[in-house]
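All protein chains but one are shown in place.
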Amino acid sequence: MPPDNKLSPDPATAPSGAPAIHPRLALDPELEQSIILTKIDWLKDWSRRNALWPMAFGLACCAMEMMATAATKYDLDRFGSGVFRASPRQADVMIVAGTVTHKMAPRVKRLYEQMPDPKYAIAMGACVIGGGPYSRFGYHVVQGVDLVIPVDIYVPGCPPRPEALIDAIRKLQERIRVRGGDSLRPDEVLRNRERILAMSAS
Amino acid sequence: MSDAAATPPPATGAAPDAGPRDAVTAAAARLLAAKVPGAVVEAVETGRHPSLTIAADKLVAAARVLHDDPELAMDCCHLVSAVDWPAKTPADGPGAIEVVYHLVSYARKQGAAYRRSAVKNDGFLVLRVRVPRDKPEVPSVMGVWVGADWHEREMWDLMGVKFTGRASLRRILLPEDWPGHPLRKDWAYPVEYHGIPIIPPEGR
Amino acid sequence: MKSFLDGLIDGSSLLQAVPRGLVYTVGILLACKAVLLLVSLFAGEIVWMERRISGRMQARIGPNRVGPQGLLQFLADGVKLMAKEDVIPTSADRLVFLIAPYIVFAGVFAAFAAVPLGAGLVPANLTFGLFYVLAITSVEVVGVIMAGWSSNSKWSILGTMREVAQVISYEMPLAISALTVAVLAGTLNLTEIVDQQQGWVWQWWVLRSPATFVGFFLFFTAALAALKRAPFDLPEAESELVAGFHTEYTGFRFAIFFLAEYAGMFLFSVLTVVLFFGGWHPGVPVSLTTGIGRALGFLVLFAKSAFFLSVMIWIRWSLPRYRVDKVMYLCYKVLLPWSVAAMVVAALQVLLTGGR
Partner (left out) sequence: MSHEPVPSVPHVPGVVAPKAPPVVDASDLARALEERSMGQALRTEELVVNMGPQHPSTHGVLRVVIKTDGEVVTALQPHIGNLHRCVEKIGESLPYYQWLPYVDRMDYLAAINNEHGACIAIERLAGIVVPERAEYIRVILAEVQRVASHIFAMGVYGLDIGAITPFLHTFRERERGLDLLDHVAGGRLLYHVVRIGGVKRDLSPEWIDECHAFLDAVEERLPEYNTLLLDNHIFQERTCNIGVIPRELAVGWGVTGPALRASGVDWDTRRDAPYGIYDRFQFEVPVAHSGVAGVVGDCFHRHWVRFKETEQAIRIARQALRDLPPGEIQAKLPKTLKPPKGEAYVRVENPRGELAYYMVADGTDKAWRIRCRGPSFSNIGVMTDVARGALVADLVALMGSLDIVLGEVDR
């Protein structure tokens, strides 16, 4: 396995002793209050949350519900999220829909890395959150995609109903509205990993 | 084959209870006795689980005969499975792995008589090959039924049955560097795979 | 344009103080800016239109949350794409990768210079306007080749190969079927072509000759292919080539490709209206020379082109995609012979009746 596929956090981006500062807070406080910057930030966040293009990327059963969400009855396009892009370069949000296996994990990670910033990930379904029904005996199932990529929104269910996925998109929009549209901070990346590692060691 | 014969009989399929003879299995047994002597080690023609146990070294010849025979015309290998039978105690030897072939014929299936018999056994001819667990080598039937290719690769992948005499026997489902063959009864869950921790079943 | 500026300068003492060259330059730049804004706005609204119409066709609703009826959806999309990270693949040919989208857009945008959007509303009233438009839109192919090649991605290169083969082939039926009108009209000037269609509906070129009637269908089909719209959307066939030639493009650069595609749609629907459907003439004999009349004429043109845009959208969302060899077959064995035949008929008509 080449080193770039190593799934442990990169020491450069891993949290050091000091708490990482949110890039938006790193500005000069006076500058932060500047009307123009605030307005531009507002416009940026407004556009980001209203044009969340998902990646056309399905893994398993949940992908069918993802398709149902985009299709006739539920119509994700109402929220501006109906443009499913097949190329990760043009996608904003990766809906990890379906079981992530050990064979697939490097590819999921790679696809996530191919997306341009700011990027978001929605963990859709029990398998993606923590291995779901396969977490106990499913030797080939990754016990949570947050061991591989940082996740913004978790949607429980097996599979989650389309309403739940729509709710997740709304939650993501709310999250962008409240705390800005930037991707997850380094200290939030793979936060679940520590927990899992601790459990694994015990 | 002598090693396998020394292992205890499997828990399944061995007890022939009374009942009508399965026509397909009986015909296959007759055919093999005539064409490939010594191929059939054990023939169970009655009961719920009619099957033929074939000697591993005669498997390809037997498969070829079953496939080419105009009467039986077993043109499709429906499934290749393998069952792990580890020895109860070390004294019993290495244990056995049983490779099970379910054969079916589409060429022969026309006709009401077959349809009636099909209800009984679903029309399958079951072949078994028993090999010792520590040296599970079975000749490949890929040359006879091309569809066996992927099934054999899967059985190598999950059960560790080595199919000999075929082009490449690579893993098919699991990554190439996966530790061990998970469906073996004594397989242990890995702790991590390429940096991703795995919580063993006991931890969950 | 020059006469307009001259009139402006003559009417204003302030402008007479500055050198004429400067006024011309600033005026031209402002006009470009206006056209750019207009075209971008239209392209954006066409995106919205497409999403809403396709939604209706598919028993969905379509974007309706951003702004009234989702009208601001394109703004959100655009600003978001501009605010995204600009990824340039390491193995890409950097310079070519960077300028390719601009060339694609320039090809479409430059064509608007000669397209009349209303009576007198034409940035450059060229005597060879039709020729110029058909020629300048071919520049787009160069940009696409640059994009596909420089991305250094396999899907891009496959998409580019398809694009080049397809668009260059369809240039021929496109141009020849457009020329049926030019032959009968006796001019390449688009404004003149429109003015010949003044009056009742049967003065429109599409109804004035069998050659132009056939020519319209050939032109529209070829335009779909030149625009890479379904059923000819092979260069960016999503289910085959991921995203085709712009697979590797992100953010702003991708937005430019997107904009160029929809601006191209607008261009060709306007061109269809101008050539075959009377331009800004509503089909009844009214004079549109006053200021209000010009504005009305612009609205008429816009309404007509909106109809053809809807047809394009309608076709796209109804039909499956052609295969690459069938596309070529359609071009060389169906459209090209027919367009040449239409051209010959038009020429015969000119010979026999003296045109008009």
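To keep things simple, chains are lettered A, B and C as they appear, and every chain counts its residues starting from 1.
The working rule: a contact is a pair of C-beta atoms (placed from the backbone, for glycine too) under 8 Å apart; a residue touches a chain by one contact, two chains touch by 3 or more.
Being a predicted model, the structure only gives us computed values, none of them experimental.
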Touch partners, limited to displayed chains, of the chain removed from view: A, B, C
Option from A:Ala56, A:Val155 or A:Ile169 whose C-beta touches the chain left out: A:Ala56
Listed residues B:Val60, B:Val100 or B:Val131, member touching the removed chain: B:Val100
Residue in contact with the excluded chain [from C:Lys33, C:Arg94 or C:Arg323]: C:Arg323
Selected from B:His49, B:Arg64 or B:Lys162 as touching the chain missing from the view: B:His49
Absent chain, residues of subunit B that touch it: 11-13, 15, 48-49, 75-79, 81, 83-84, 100, 102, 106-107, 109-110, 115, 118-119, 122-124, 126, 145-147, 149-150, 158, 171-177, 182-183, 194, 201
Hidden partner interface residues of subunit C, rising order: 54, 57-60, 89-92, 151-158, 161-162, 230-231, 233-234, 237-242, 247-248, 317-326
Interface with the undisplayed chain - residues on subunit A: 1-2, 5, 55-61, 63-65, 67-68, 71-73, 86-89, 98-99, 101, 103-104, 106-107, 110-111, 114, 133-134, 136-141, 158-159, 161-162
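FYI, only the chains that are shown with their structure count from here on.
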Topology of the chain contact graph, where touching chains are joined (line, ring, star, complete, other): line
Maximum centroid distance from subunit B, chain identifier (CA atoms): C
Core chain by centroid distance, with centroids computed from Cα atoms only: A
Interface with the most contact pairs, given as the two chains involved: A-C
Where subunit B and subunit C are represented by their mean Cα positions, the distance between them in whole Å: 65
Whole-Å gap separating subunit A and subunit C, where each centre is the average of the chain's CA atoms: 38
Complex contacts: residues of subunit A adjacent to subunit B: 1, 5-8, 102-103, 105-106, 135-137, 139-140, 142-143, 147-148, 196-197, 199-200, 202
Residues of subunit C defined as touching subunit A within the complex: 51, 55, 58-66, 70, 73, 75-81, 83-87, 238, 242-243, 246-251, 254
Complex interface listing, subunit B residues touching subunit A: 173-175, 178, 182, 189-199, 201, 203-204
